[in-house]
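Before any comments, here is the structure.
With one protein chain removed, the remaining protein chains of the complex are shown where they sit.
Chains here go by letter, A and B, matching the order in which they are written, and residues are numbered from 1 within each.
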Amino acid sequence: MLRKLIAYEMKAYGRILVPIYIALLALAAILGLSLKFLPEWTTQNVFFVFAVLLYIILLLSVVVVTTLLAINRYYGNLLGREGYFMFSLPVRSSTLMVSKTLSAMIWTAFGTIVGFAAVAMVSIVAFNGTDYIEFKQALHMFYKEIISPNIGHVIFWIAIMILVLVTVIVRVYAAVAIGSQWSGHRLLGSVLAYVGIKIVETIIASVISSVDFLKNGVEHLMWNSPADVNGFTNWRLQIVVLAIIAVQIVIYWVLAWYFTDRRLNLE
Amino acid sequence: MKWEFKNGVPIYLQIITVLKRKIASGEMPPGSKVSPVRDLAMEAGVNPNTMQRALTQLEQEGLLYTLRTAGRYVTEDEQILKKMRESLSSGYIEDMFDALRELGMSREEIVEAVGAFGREQ
Partner (left out) sequence: MAAITCSNLTKKFGKTTALDHIDLELEPGRIIGLAGPNGSGKTTLIKLAQHMLVPTEGEILIDGKAPGPETKAHLAYLPDRDFLPDWMKIDGLVKLYGGFYEDFSRETAEQMLTNLDIDKNMVFKKMSKGTREKVQLILTMSRKADVYLLDEPIAGVDPAARDYIIRTIISNYNPEALVLISTHLISDIENVLDEVIFLKSGTIVLHENTDDLRTRMNKSVDEYFREVFRC
């Protein structure tokens, strides 16, 4: 069922995001071509300036639209009118929530990839692969010198990025689920709930970060310098940091679940 | 499309009356096949359970009979059909008597009026 739910989410996101992706990549190709073939006057041409502007807008809109969609797939689809359909499906509320979270993550990944691809495309098309070998060498060097020796560190930061993404998503879901308790003022309620959650989080974060070994420890982790704070070596610190984020996720998840499953308040 | 029903009388009894009238009038001739319960229920705009109940009662009265596989048929037994017509007509006469009594007519007056009406026809 989870697979079917995600397939449904793919359609719901895709119908809006895929056209933006296509437009963005097409525009990137056009920009690259015009840089290649019309190098003298292109930069002064009003159409070129316009195209660059559009390109930037499209890049930004990938971020904005993905964010809004991710929120609305919970706020509108799950807790709005369509919630009558979603909550009639033979699945648990938690399965619905997992499908929403995973879909938001998948489309964040797609957006990131397409964003990078769009940037890369301009230069690839413009320079027609002349720099390709250099580029490949640079990439190889980057991997050999930076990634490979620090593989544990890299994996740690990738894990952190993924967990932080989950935190961001589940935090929004918790806020939306709490805010939707306020019939007639759902949107305002959700915004207020989000602000409230952020305030509490900031207070707790400031308490936690005043703990010395964590403050120093995170700095060590950031630069991957060997740490030995109060006997905490790097990997132990890494576990502590991951655990703190995981606890956040659990708290937001339980909040979101409670207000979605036990206190559902559909329009 | 829908059959008309009166208030205050169980629907299944009213269905029975309607079906009897259909049989008497030849709309459902003796020996003909009766539509399936669901179709009749749809035609009448009533619950299939109610229609089933009415048909079962008509079967008990012998007006309908069921062949195991082929479905339900109207009886060809003249005796039973005659009885049904009689009971229908006595019902009408009863209704008429009630209505005319309400107008203040006596039994004799009613009988005379009915006789006169019959002769003029």
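In this text, a residue touches a chain if its C-beta (ideal position, glycine included) is under 8 Å from a C-beta of that chain, and two chains touch if they have at least 3 such contacts.
Since we're looking at a predicted model, the values are computed, not measured.
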With the missing chain put back, one of B:41, B:58 or B:84 would touch it. Which one?
B:41
Over the whole complex, note the residues of chain A touching the chain we left out.
1, 4, 7-8, 11-12, 15, 77, 81-85, 87-92, 95, 262-264, 266
Provide the residue numbers of chain B that touch the chain removed from this figure.
1-2, 5, 7-12, 38, 41-42, 44-50
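Assume only the chains that are shown with their structure count from here on.
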From the C-alpha centre of chain A to that of chain B, how far is it in Å?
74
